[in-house]
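A protein chain is absent from this complex, but the other protein chains hold their places.
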Amino acid sequence: MKIVMAIIKPFKLDEVRDALTSLGVHGLTVTEVKGYGRQKGHTEIYRGAEYAVSFLPKLKIEVAVAADQVGKVIDSISVAARTGQIGDGKIFVVPLDHAVRIRTGEKDGEAL
Amino acid sequence: MKIVMAIIKPFKLDEVRDALTSLGVHGLTVTEVKGYGRQKGHTEIYRGAEYAVSFLPKLKIEVAVAADQVGKVIDSISVAARTGQIGDGKIFVVPLDHAVRIRTGEKDGEAL
Amino acid sequence: MKIVMAIIKPFKLDEVRDALTSLGVHGLTVTEVKGYGRQKGHTEIYRGAEYAVSFLPKLKIEVAVAADQVGKVIDSISVAARTGQIGDGKIFVVPLDHAVRIRTGEKDGEAL
Amino acid sequence: MTAAQAVNKGDVSWMLTSTLLVLLMSVPGLALFYGGLVRSKNMLSVLTQVFAIVCVVGLIWVTYGYSLAFTNGGALNAFVGGFDKAFLKIAPEGKTIIDAVAATFSNNVYIPELVFVAFQMTFAMITPALIVGAFAERMKFSALLLFTVLWVTFVYFPIAHMVWYWGGPDTLALEAYKAALAAGGDASKAAAAAADAVSAYNAKDAGLLYQWGALDFAGGTVVHINAGIAGLVGALMLGRRIGFGRDLLAPHSLTMTMIGASLLWVGWFGFNAGSNLEANGLTALAMMNTFVATCAAAVAWLFAEWAVKGKPSLLGMVSGAVAGLVAVTPASGFAGPMGAIVLGLIAGVVCFFFVTTVKNALGYDDSLDVFGVHCVGGILGALGTGILVSSGLGGTDIVDYSTCKAAIDNGVATFSGCSSSYPGMGAQFFTQLKAVLLTLVWSGVGSAILYKIVDLVVGLRVTADREREGLDLAEHGERAYNM
Amino acid sequence: MTAAQAVNKGDVSWMLTSTLLVLLMSVPGLALFYGGLVRSKNMLSVLTQVFAIVCVVGLIWVTYGYSLAFTNGGALNAFVGGFDKAFLKIAPEGKTIIDAVAATFSNNVYIPELVFVAFQMTFAMITPALIVGAFAERMKFSALLLFTVLWVTFVYFPIAHMVWYWGGPDTLALEAYKAALAAGGDASKAAAAAADAVSAYNAKDAGLLYQWGALDFAGGTVVHINAGIAGLVGALMLGRRIGFGRDLLAPHSLTMTMIGASLLWVGWFGFNAGSNLEANGLTALAMMNTFVATCAAAVAWLFAEWAVKGKPSLLGMVSGAVAGLVAVTPASGFAGPMGAIVLGLIAGVVCFFFVTTVKNALGYDDSLDVFGVHCVGGILGALGTGILVSSGLGGTDIVDYSTCKAAIDNGVATFSGCSSSYPGMGAQFFTQLKAVLLTLVWSGVGSAILYKIVDLVVGLRVTADREREGLDLAEHGERAYNM
Partner (left out) sequence: MTAAQAVNKGDVSWMLTSTLLVLLMSVPGLALFYGGLVRSKNMLSVLTQVFAIVCVVGLIWVTYGYSLAFTNGGALNAFVGGFDKAFLKIAPEGKTIIDAVAATFSNNVYIPELVFVAFQMTFAMITPALIVGAFAERMKFSALLLFTVLWVTFVYFPIAHMVWYWGGPDTLALEAYKAALAAGGDASKAAAAAADAVSAYNAKDAGLLYQWGALDFAGGTVVHINAGIAGLVGALMLGRRIGFGRDLLAPHSLTMTMIGASLLWVGWFGFNAGSNLEANGLTALAMMNTFVATCAAAVAWLFAEWAVKGKPSLLGMVSGAVAGLVAVTPASGFAGPMGAIVLGLIAGVVCFFFVTTVKNALGYDDSLDVFGVHCVGGILGALGTGILVSSGLGGTDIVDYSTCKAAIDNGVATFSGCSSSYPGMGAQFFTQLKAVLLTLVWSGVGSAILYKIVDLVVGLRVTADREREGLDLAEHGERAYNM
């Protein structure tokens, strides 16, 4: 099993969720994060004090999936989240050793 | 070492923390997240515009523990976070290669 | 590849970012989290109701880097984030199987 | 309107302003003061409850509320009025509604009755709204609405009638004149007759507490003790919130609470100084007292908390300010400024002690301290008024209308020709105490019965799941913030 | 100022207060009401737009706006005024600006003209500010400013002139007296001549809708219908927001919306009761109507939503309150309190139905329901005023100034000597309808042309990227919240 973690632009959330749902992935967890990368930020000026804001609002999506689904999940997130402009984000895949559904105690594949 | 990551219902935080403390786990990190899963969301209506809100507020708890503690940690989180109703959440375990305590530079087991 | 995940004190963010930039790491993701650990919290009193608040505001930084960079990254974060006082935080390193840049579809090393 | 009844536009201007200031106290003032203190998931429920109470009571007030409070209730007149002015049937014969006038506390000084109706309406609106703080975060909205309708009808209107209903010095003058006329040319006889007529009139056309001689300038008993005890009963009957004493039930936005407290203060000048019904020196005194008692109570709570708990908090200071405002309400037109300061200092310290210590010891969950601030502060104020009114302590003394020769003859605004009917501190204190007790019993028992009825009809409390989800989503389908 | 023109300080006090209350309606009232309803990334854009409109219109008003609205426009007088009082050249000959007085609706009752200028200024400020709700979250700031300047000049000032410009009873009396003087001693001849003079004068020195006899106490047509239709046209011409009907465009802070709604209500007493220009019984009636119509409409929307959608929401209730305020605006000095309640109930239900059903069916994106609340509510109010003014329904009837013998002679504040010129419900309703239609056409067509011009000059809408980023950062370089 793997955890697919994607950093995406906030307004792409609904499209990504729909894409995953149509793959049969029915659970995911979203976190509001701030990203720093090539996409340039902006300048804010408050009464003459200028601040270069280089952190931009992004969403981090985490989905636990079976190892054999990873390819499809990456692809569908990529397509749904792409605008083609700098800052579209990244997808990271990390290994997942165990999974448990708290309510039932089901394990691993059952738990997703 | 492993990182145990649990998605739980927000009002269960104190119970989970207490459970972990009684296991001797004295550090953890909590993130406010939004979860999507089988638990249905709700509908919000603002002046006639209806929005189906399918993301629900959850907390993500991350605890770095020695590999041999993982079982006990999973169990005690499971017990503390369970209400028996849909949406109780998940526990994921991912491998942890290194850990460092910034203040002292202590490594791995020492650092937890 | 690895993901280096650091829990730091909020006001250390800019120093850590600068340190990483000077290593050539040009991307990272930041999350606001609450940490529980040895650093004691504080007490808040609202009209006679006292609350012991043991969760403290921290920032979680996630950086995906090539495996051979991990040492340097850990070191530079350690130095930049250290105040020498309890609560400086932790650095965790977890394995990273794949990385994808959404915009271009570039993979792994290319994607960071 | 006779020539003599011409209204002074300066009075009208001030009373219109006062009226809208009291609305400002309720919305957004009180709503924010309370709303900031609950968790964000219950913010809208508090705002909705306060706003809805204001609107519902407004409609009730003009249909039958005003009439129940401010007309002669015949056989029941000691306790409640009648339906003579239901649906605002106040137009004088052959004239329109805008020609109706109401008497003030000065002889021959009138204001348009619609102004008086509107001003008093805002009091009826805010009083039940004060109660919601006691059972915040757990009451059903339907139950709240039903309770409000019943409570104003059976508790508020009667108490307002008992405390404030009186024909006014004008009626008095009229009666006195009639008596003098009837008595013929003999001056001493006429005076005696006038005095008799007045006493007779007073006895028959005033609410019970007014007849007792209880003093309540702007609503210490009617508004604060009344709402405070109703809140306590409610908190007890609904039970504690889930997580009370265990979870962090911290205020979600003290910023909102501070805005609310500030607007309460600003609006309270309408409440207290408006209660003089005129714009004169006494109005200015009421305003000054409302200033300094508040300052004193805020500072008192601040330093008490600093000394006892180690840190001076904003919430403490603004709670003190509200306690001071509550305490000075009945005294605002009777005490002198230095008396008001003393009253404020006492209210600040006592209410601090009450909500931080006594309440915790008793263990009930009055979510936002309606009892500890409004009832305790209101009682301090009501009792203090009986003492501070004494001219020896800088107070204004009590006008004895039956001796107001000059006032009756000349209709001047200040009663320099009147002697004092102050019965002395002990006696007046005892009268005040009686008034406090009657209010506590009437409102306490009445409210308990009404809560019970509401519980049987629609149920008072939401389910545990809905309480955990928060009333905003569960009861109103909305979230306060989508940041 | 002649002796007869001495102003009453009570009136001055009330009108100064009313003036600042209407400013309170705009900033922060309306700004918060609207701002709370947009997403947080557009919060500052709404606040900036409202505040900037207020400031820009203030400067225009004293340079030429007041003059265009409230002077005789010569040949164009039916539609617009002239430039006689541009740059506030209002000082009477040989006197200073502070000596100038303006007539009220009562004969021989004056207020300093600067007070009238300031009071009316606040109306000119808030009207264009109301429009921004319709195209919130997508308009360019530069376009908004340009549109505002053009719109007040070509739409607002003319409509204000058409509805409100009239010399007042004072001018009337003057003319009548002159005529009587000229006619010599014969009383009946004099009276006839006076009546003729009055008619002649009215015919030549009043705006078009005033001449028609259209009633609009405080600005139902001038402010609400006017702004509402301009908003709808804007929403249509700018098109829908990105994500409309798909994304969660939920209000970012209903707390702010509730504060805004409450301040609108409080300030609206200045708007409506201030429109009487005096502090008397009629002012009190306008205040009372503004209270109860609002209560009724809020309750009506609340229960309608509860019944239809299953939950009573705060946003629904405060939207109802605003709908009630809008509807009662033209009627506030004409209807009785019970009539106002009926009007409020209808406005609450109809506006609820409109914005939840009709609007969705039509599919346009009027972001904050400027049309559904202000235009629909305004039309209901304008038409209802024609009916509820009837004394048979508790209204005040219409003063027929030409028969006001007593009023003209004695300059009393109430027109008890005047007969009614109420032409009957059917006829008055028809007049009101004509006024509504003229406003809809003038403002609708005028606004469309002005939007088009602005689009050609600077472009109306921001790019999609900037819209997604949010107007706060894109247009103003700031963020509302850094928590």
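Order of writing sets the chain letters: A, B, C, D and E. Residues in each chain are counted from 1.
The working rule: contacts are C-beta pairs under 8 Å (C-beta built on N, C-alpha and C of every residue); 3 or more make two chains touch, one makes a residue touch a chain.
Keep in mind that what you see is a predicted model, and the values were worked out from it rather than measured.
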item: Chains shown that the absent chain touches, full complex; value: A, C, D, E
item: Chain not shown: contacting residue from D:Thr294, D:Ser332, D:Thr356 or D:Ser443; value: D:Thr294
item: Touch with the omitted chain, as defined above, among E:Asp99, E:Asp247, E:Asp397 or E:Asp455; value: E:Asp99
item: Option touching the unshown chain, where E:Asn8, E:Ser313, E:Thr329 or E:Thr396 are the choices; value: E:Asn8
item: Touching residues (missing chain, whole complex) on subunit C; value: 11, 14, 42-46
item: Absent-chain interface as seen on subunit A, which is shown; value: 44-49, 51, 53
item: Absent chain, residues of subunit E that touch it; value: 1, 7-14, 16-17, 19-20, 23-24, 27-28, 31-32, 35, 43-44, 47-48, 51-52, 54-56, 58-59, 62, 87-88, 95-100, 112, 114-115, 117-118, 121, 141, 253, 256, 259, 475-483
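FYI, only the chains that are shown with their structure count from here on.
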item: Target subunit D, source subunit A, minimum contact steps; value: 2
item: Chain grouping by contact, computed as though subunit C were missing; value: one piece
item: Copy-to-copy rotation for subunit A and subunit B - C-alpha atoms, rounded to a multiple of 5°; value: 120
item: Identity of the chain that, by mean CA position, is farthest from subunit A; value: D
item: CA centroid of subunit D to CA centroid of subunit E, Å; value: 35
item: Interchain centroid distance [CA atoms averaged], subunit A/subunit E, Å; value: 50
item: Residues within subunit B bordering two or more other chains; value: 31, 44-46, 94-95
item: Residues of subunit E whose C-beta touches two or more other chains; value: 248, 250-251, 309, 311, 313, 315
